[in-house]
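Every protein chain but one is kept in place in this view of the complex.
Naming follows writing order (A and B), and every chain is counted from residue 1.
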Amino acid sequence: MINIQHLERDLSLVREKSPLIHNITNYVVMNNTANALLSIGASPVMAHSVDEVAEMTGIASALVLNIGTLDAEWVRAMLIAGQAAAEKRIPIVLDPVGAGATSYRTKVCLQILEECKPSIIRGNASEIMALVSSNVKTKGVDSINSSESALDFAKILSQETGSVVVISGQTDYITDGKTTETVSNGNTLMARVTGMGCTATAIVAAFAAINPDMLQAATHGMAVMGISGEMAAAQSQGNGSMQVHFLDELFNMNGSTLRNKIRL
Amino acid sequence: MINIQHLERDLSLVREKSPLIHNITNYVVMNNTANALLSIGASPVMAHSVDEVAEMTGIASALVLNIGTLDAEWVRAMLIAGQAAAEKRIPIVLDPVGAGATSYRTKVCLQILEECKPSIIRGNASEIMALVSSNVKTKGVDSINSSESALDFAKILSQETGSVVVISGQTDYITDGKTTETVSNGNTLMARVTGMGCTATAIVAAFAAINPDMLQAATHGMAVMGISGEMAAAQSQGNGSMQVHFLDELFNMNGSTLRNKIRL
Partner (left out) sequence: MINIQHLERDLSLVREKSPLIHNITNYVVMNNTANALLSIGASPVMAHSVDEVAEMTGIASALVLNIGTLDAEWVRAMLIAGQAAAEKRIPIVLDPVGAGATSYRTKVCLQILEECKPSIIRGNASEIMALVSSNVKTKGVDSINSSESALDFAKILSQETGSVVVISGQTDYITDGKTTETVSNGNTLMARVTGMGCTATAIVAAFAAINPDMLQAATHGMAVMGISGEMAAAQSQGNGSMQVHFLDELFNMNGSTLRNKIRL
């Protein structure tokens, strides 16, 4: 369960250290992702050329790999950056956007899992389920926990990969395969703003940059996201104003708000 | 002329069915386009890799081809996706951004028209005029309707291609070459927000995904755009707030607003 003092400490650390987060992410969300990282106090950089990604990752404190608008050249850059991060023990957060929607997306995610060994994987239920080895899935329901929820798939994926796995949803689940944390903040309006999941991935990376405990870091990131989203939704008339208020709430987040609003 | 009941029915259908709209569009507007589709109740996906566009189009209910920031690789993806859509009879909406500004843009649009046969083409007057076969244009004024307005060119383009053609402007014209619909909503502030035309194209695609009558679908999309833009402009201090209010108005659009605000 989240220790509120650790959460407050980590928020302060992000603000104090302003870690550089290297994002190889999709075109749709780059602007929002960069602004959300600035809101929370981190330093974003977006760079995707194979001529510089290894060097850029080398000066970063965390690497985000987001396949939202992938193509062959960007995947090549992701693998180079991911390997550079792995060698230097820089945490990698993978966002498997649309895994399962096309076979190409699933295949690329599995390649990133294999070659880069991300510290954290964050997706929605169907994306996470798409990454569990078909071996497990074809064995059918009996081979996995009887409740067969997405959380069971997350635990299996975590055990298969060694990554902390986050499923975003009404309740967020964060698991290392043994221990599972939950965050119950958030609002349905978040799903009507494009790239909110991608923003969550980047915010998780900001916490992973300053806390070596990946289960804690991912949980802290999701808590800050959910609380900001909930407070923003309460002031919004639609998904347009939601985007604006969300960044402002993230910008003004503090320990007192965290303590008052967190729902585990 | 628009039948208001059909317009209301189609808005409800978009919200109920939440059709998946596959966009191969430009970098400038991807975020806005995705958010506008979420506002109206559709599901956006952006994907451009030649390794997945055919498969992605195959699960979509409409395809948007927007050449705003085209290059050779993206055009290749557009043609593959367009052919996949044509084979599966998924409606294609083409946005010929900047046609006529460079010869490359005009050439690519003509190739898309030839190879993909879009259901709907939406552009401003000069873009539509650039797509009419030079054969007609060089014959001079006498060969076309004596008023020689952009609408005449739209009708000719529609007859040449079989596509419904939409010209955005102070009055929007929507024509299948024989019947022409008009929408007179909107506000000049819309032209000061980048990508409003591209958003119109995507919203038209959302309606084309749930109504097989392309003239109706395009007209309904333009009506919802114009009314949202008009209501947003009334609350805006400039093009910054306009973007935000526009999405909120689209998000909150309902039958009663449509009935009260429509100007044909």
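Rule of thumb we're sticking to: a residue touches a chain if its C-beta (ideal position, glycine included) is under 8 Å from a C-beta of that chain, and two chains touch if they have at least 3 such contacts.
None of these values were measured; they are calculated from a predicted model.
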item	value
Contacting the left-out chain in the complete assembly, out of B:12, B:43, B:69 or B:83	B:69
Of A:5, A:31, A:103 or A:254, the residue in touch with the unshown chain	A:31
Identified contact with the non-displayed chain, of B:126, B:194 or B:257	B:194
In chain B, positions touching the absent partner	26-29, 31-32, 68-72, 98, 101-105, 192-195, 236-241, 243-244
Hidden partner chain, residues of chain A it touches	27, 30-31, 34-35, 38-39, 44-52, 55-56, 59, 73, 243-252
